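Missing here: one protein chain of the complex. Every other protein chain is in place.
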Amino acid sequence: MSRQLARALVLALAAAVIAACSNGTSNTSSNNKFSGVTVRVLTFTGPQIAEPLQRRGPDFERLTGAKIEVITVPFSDLYQKLLTDFATKTNSYDATVFDPQWMGDYVPSGYLEDLGGRIQGDSALQWSDIAPFFRDFSASFKGHIYTIPLDGDFQMVYYRTDLLQKDGLQPPHTWDDYISIAQHFQGKDLNGDGKADYGSCLAMKRSAQSYWMYSSIASAFIQSQGTKQGAFFDTNNMEPLYNNPAAAKALGIYKTLSKLGPPDQLNNDVGDSRGLFVTGRCALSLDWGDIGPLAVDKTQSKVIDKVGAVILPGSKQVLDRSTMQLADCNPTLCPYATNGVNHSPFAAFGGWSGAINHAASTKVKDAAYAFLSYMSQPAQSRVDVTIGKTGFNPYRTSHFTNMGPWLASGMSQQAAQNYLGAIKDSLNSPNMVLDMRIPQTAFYQQTAQDTALAQFLAGELSVNQTMAQITAQWDKKTDEIGRQSQLGAYKASLSVTK
Amino acid sequence: MVAVRAPRLIAVAAVTGAFLLPLAWTGLAAVGVLPDDSTRPPSWTGPPTLDHIAEIGVAEPTFWQELATSTVAAIVAACLTVAVAIPSAFALARSRFRGGRTVTQGFLVLASLPVMAYVIPLADLSRRVHLIDTFAGVTLAEAAVTAPLAVFVLHGAVAQLPTEWEEAALIDGAGVLRILGRVVLPLIAPSVAATLVVMFVLDWNMLLVPLVLTSGEVKTVPVALSDFFTFERELDWPTAAAALMVSLAPLAVLVGVFHRVLERFVLQAPAGRDIG
Partner (left out) sequence: MRLTRRDRLLLFAPLAILLGGWLVVPALVGLTATLTTYTPLTTSVAFARWQNYSDVLHDPQFAEAVRNVAIFTLVAVPLELALGFGIAYLLRRPIRGRSWWRGLLLLPWLVSPIATGVMWHYLFSGATGVVNFVLGWLGRPELGSPIGDVRLALATTIAIEVWRVAPFVTFLLLPGLVAIPEERWEQATLAGTSWFQRIVKVALPEVAPLMLTVGMLLTGQSLGAFDTILILTGGGPGTATLTPALYSYDRAFVTNDWPAGAASAWLIAAGVAVVGAAYIRLSGRWSR
């Protein structure tokens, strides 16, 4: 793998040189603008995310004179450590590349710098090249911009093109399709090693990524009227949307899929499910964009050019919010449906984004902004998103139109088109689901939802008990913090103004 | 008796082999010898290689630095623990007061207390006194975690010593510190060395203290390992195995070098009765 990475680095370097030449004029003029300034950027222990920041830091220093110091902590501690640092006014970090879900905690308390003005005067950033969902929803809170997206995170379904083609099957359009394909392949040998393989591999481990997987399924049934409708709470009264026939249906699907995979699936996280998928042991998987680059990694992949991606499967029935029952899609209920199927691609996690500490000095904030902008500018990001190890996935229109870096990373023309096509379908969807971003989101998802799902999968709770437990804990927390303020935060995250 | 010895050696070898099999498997993976279960019967892949050890530095660019931090932190913490424990163990063994034995056993109970029980407020206090994320903060906290065990073990070592030499030195007019340094310490030196080694191992492997008391500046190997595997890990098994073996190696060498001295690490149950 070291050789693979070394090659990717050489490529990245080459691309950077080319970019530097083509942008020569703007670079030379700004030389040493920030000399003597040190920007301390906090993110999580790599190699993902931290790697590109560390790799490009010295380049940036040569261009501007600003020294970039990347500090990493374990992911599980990042939220708490940032919050404590901000809240106690320790302010040891000038910028952070973080999970934008935490904006719900940080923005209302005034910890993050409003970046709107700087972005307006920054043509090199090419802001309008960033996909609308990431510009208008992911980077914004109550209409103000607080982050620069560096990573386009949303979930997709991956399938084995060779297997589906051989058996004359279509990629899944709905979750029912997904289940029937998984059933078809469960127990068959899918990679020629003589051993029984699996229909679908998902991350279902407790305290890992399970709650995102479930929300990816549930969203298809819950949100149909566009991002602003929201898929977690009713935007009128903050009532949870996880206790109704739609949520129950999704739980049923989730349970079914727990049995159409490896026998130890309940203890698999995304590291395991990715390993299984790229070694050819699964027909289907549900994941972020990461499988795309991993599937062409020659050192570990056994499915090179055999992987296709599609937008998250949808549903022909969705939750009618007036009756809180499942109802068949029609043009009013599902305005964004294609062929009668409502797709709600889920921007799980929301993509690593850069933000700046409001309390830093202006000079440092300017340097920090310039660095985040530099990381996001197409010349840099279009290379980074093709390297699996960066953890960065595409989020700009130019990431799809410019095929060069993808082909250079080892993808075939067809694979790149297929992968990017699925990403484009999801990114362009006006019905993308924004992940939860309210104060104490960590409690709602990682404690309440994740625990209930783990218990449900293990057979400790029934469907109704699971939904009741999630909603009861959500409601209790909402009332504890204040229903009106939580509702306000939820609406602000969705940029709902009324 | 000779006849009995051979089967016993075989039994010892078998037990040792069984306990070490998982580590042997990991060691093979670290040098790139992996099971290939796509053949039937399964076979092994590849000739041995050191690539995976080099790859640790690619997967975790700061790994070697973390290894250095771990080493220095564990040395400092172990020395601090033992330095603090020696005078206390001596004082405890040579003081005769009611409940003295209970106090000694109290140290063992304290040594059994999981770090989790008090690390949450400790993190908060450390932050308030600006010791969070500092080398001093981590090593002091680690030293405190292991100090009760060191006191208990060294107390046992001192308690076994006859007191005549100390009495003689006292008659010669030596002060208590001089007696401790010149008379007691040389006599318990093997126990001190054994305690140092065990404390080093405990500090080296400690997770919670450095995890909770740091935020990026001071990073030890266990913290780095925990992060690989609790979030979106893409580290593959041979690299993980290599990292594991590299982090085990210093301890294995240490125990190998000091294997004789380690026999002096004795949990002496405090004997006798309370002296009133």
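We just call them A and B in the order they show up, numbering each chain from 1.
Criterion: a residue touches a chain if its C-beta (ideal position, glycine included) is under 8 Å from a C-beta of that chain, and two chains touch if they have at least 3 such contacts.
Everything numeric in this text was worked out from a predicted model, so none of it was measured.
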Residue of A:121, A:168 or A:263 touching the missing chain in the full complex: A:263
Which residue of A:126, A:225, A:256 or A:446 touches the chain not shown here: A:446
Residue numbers in chain A that touch the chain omitted from display: 76-77, 79-80, 83-84, 87-88, 195-196, 205-208, 262-268, 272, 275-276, 279, 281, 440, 442-443, 446-447, 451, 454-455, 457-460
Hidden partner interface residues of chain B, rising order: 5, 8-9, 11-12, 15-16, 19-23, 25-26, 29, 34-35, 37, 40-42, 80, 83-85, 87-88, 90-91, 94-95, 101-102, 105-106, 108-122, 124-125, 127, 140-141, 143-145, 147-149, 151, 163, 166-167, 170, 176-177, 179-180, 201, 204-205, 207-208, 212, 221-222, 225-226, 228-230, 237, 240-241, 244, 247-248, 251-252, 255-256, 259-260, 262-263, 265-267, 269-273
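The criterion applied here is as follows: only the chains that are shown with their structure count from here on.
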Rounded Å distance, chain A centre to chain B centre (Cα mean): 41
Footprint of chain B on chain A - complex, ascending: 1-2, 5, 42, 44-48, 51, 54, 71-77, 81, 84-85, 88, 90, 92, 191-195, 207-209, 269-271, 274-275, 290, 294, 300, 388-389, 391
Touch list for chain B against partner chain A, complex: 37-38, 40, 51, 54-55, 58-62, 127, 133, 211-212, 214-217, 219, 223-224, 226-236, 239
